[in-house]
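Note that one protein chain is taken out, while the other chains of the complex remain in position.
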């Protein structure tokens, strides 16, 4: 399941594991290490973080586990993000949730992430949210600084529109290789708007956050006809192909030609194992369009 | 009325005749031939088809007529489309209306169109609808194959957004020379959005389908104030210029600087003859803006 994220580099795994809730998993360092090793054994070697996950604590939880077995570092790829100030107990100086893309903040945040994750380098650093106050030239300076010192190997963004992406890319020497966007059978707007067309044109990898739609797919909520329709078609395809519903939902993303890379989030290794099975689901075009029609709520034009 | 559709080639006629309802005209082969000849005599030499028109039968109806007088082929330009599977009696294997832009389908569909139309080459082949599952590299392979064998001379699309157009174009050696889009005095959204600006910038010809707005313009429906306003201003301009309403509606498209090429659809030669008269309507800028204001429902900003 090795996957080339960009023509100019970054080999990761097609599926990645996110750790935004690792603080809620209740794992001790040994359990965390075990989860990481199991992920790697399953072929999921790309690990997605952000400075602010778990009120700034998740990176360290991961780093503490990695410190037990530092050799694992060369078997994984580490992604993290920066650019947000989050008010919480860990940051008493932060009054309000705010964006900050200054070179100073990006560099300091990346260095803190290195310290937290107990690693010498990040494989991929992302700007977490587009900010109207972003100075693209400042970002370029920060990226160049971090790259030259070998602290970050690749750069990308998250939740950037095509125009925001183009602006930032126009000021960078290095290519933005990833845009993390919300995408699932329940949030399919980027299938129809400019986003995936733009990323695919420029050979940028869309990484999908919340790729299972936040769980509503597997719940009992009957209040939305659309949700029921999507759930029903996915259940039906799952039955037909003798796979699970989450595998169908992930296979729907994996089948798109823009080569979407879903980011998983559960701390249960059987969930991750099931997700890996999505790579082998033989979803037909008909299945794909059936799901899309259910999700968009109308027939193809 | 010869018209250069693209700087790199394809000379057709400014107006084209579409055959999506030829199966409803009730013509025998001789009558079809006669209609084709009359069209050519009127200067309308570009004929627009799609594999699926008339439940996959219209191309053959046309081809059977052309077979009576094969020499006519060199006096006309043939456009057809592919990329849709339509469930109907003729295709019992197709279960649901679906898109298919695989190289295999494009090539097979184009070859079937050649056989149906009784011709050795298509002047222009279009992808009928944008598909999220389109692999642009696969399309590029199919187009190159068809071009190299001399089976298709030019390529284009239909109903593609600017971003979808850019993605596909980025993978092709050959230019996409046409985008067929819905456009009329009653469906003017592309006048204000990015579509026509984008096509004009890249010297791509917009071909307008449903250029008369589907007939509502000439009906009696009084329920929509907007429709009544548009009808009234068009009637008023028609009176002033001593032309017909359909000529005014077509002249409105023809006056736009993106050089819109309307596709007509009636099987009545007098309707076609009237449409040709639209090329000589002396519509002023004031007329054009009067119609636009009526259609958009508010004054110019």
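When the chains are written out, they are named A and B in that same order, and each has its own residue count from 1.
By definition in this document, contacts are C-beta pairs under 8 Å (C-beta built on N, C-alpha and C of every residue); 3 or more make two chains touch, one makes a residue touch a chain.
Quantities reported herein were computed from a predicted structural model and do not represent experimental measurements.
S.K.: Tell me which residue among A:98, A:189 or A:268 touches the hidden chain in the full complex.
M.R.: Looking across A:98, A:189 or A:268, the contact with the absent chain belongs to A:98.
S.K.: Just name the one of A:134, A:186 or A:233 that touches the chain not displayed here.
M.R.: Selected residue, touching the omitted chain: A:134.
S.K.: Touching the hidden chain in the full complex, which residues of subunit A are there? Just list them.
M.R.: 95-100, 129, 132-136, 159, 161-164, 166-167, 170
S.K.: If the missing chain were put back, which residues of subunit B would it touch?
M.R.: So the residues of subunit B touching the unseen chain are 162, 191-194, 196-198, 200-201, 255-257, 285-286, 288-290, 292, 299-301.
As a convention for this text, only the chains that are shown with their structure count from here on.
S.K.: Using only Cα atoms, superpose subunit A on subunit B and state the rotation angle in degrees, rounded to the nearest 5.
M.R.: 120
S.K.: Could you give the separation in Å between the centres of subunit A and subunit B, each centre being the mean of its C-alpha atoms?
M.R.: 42
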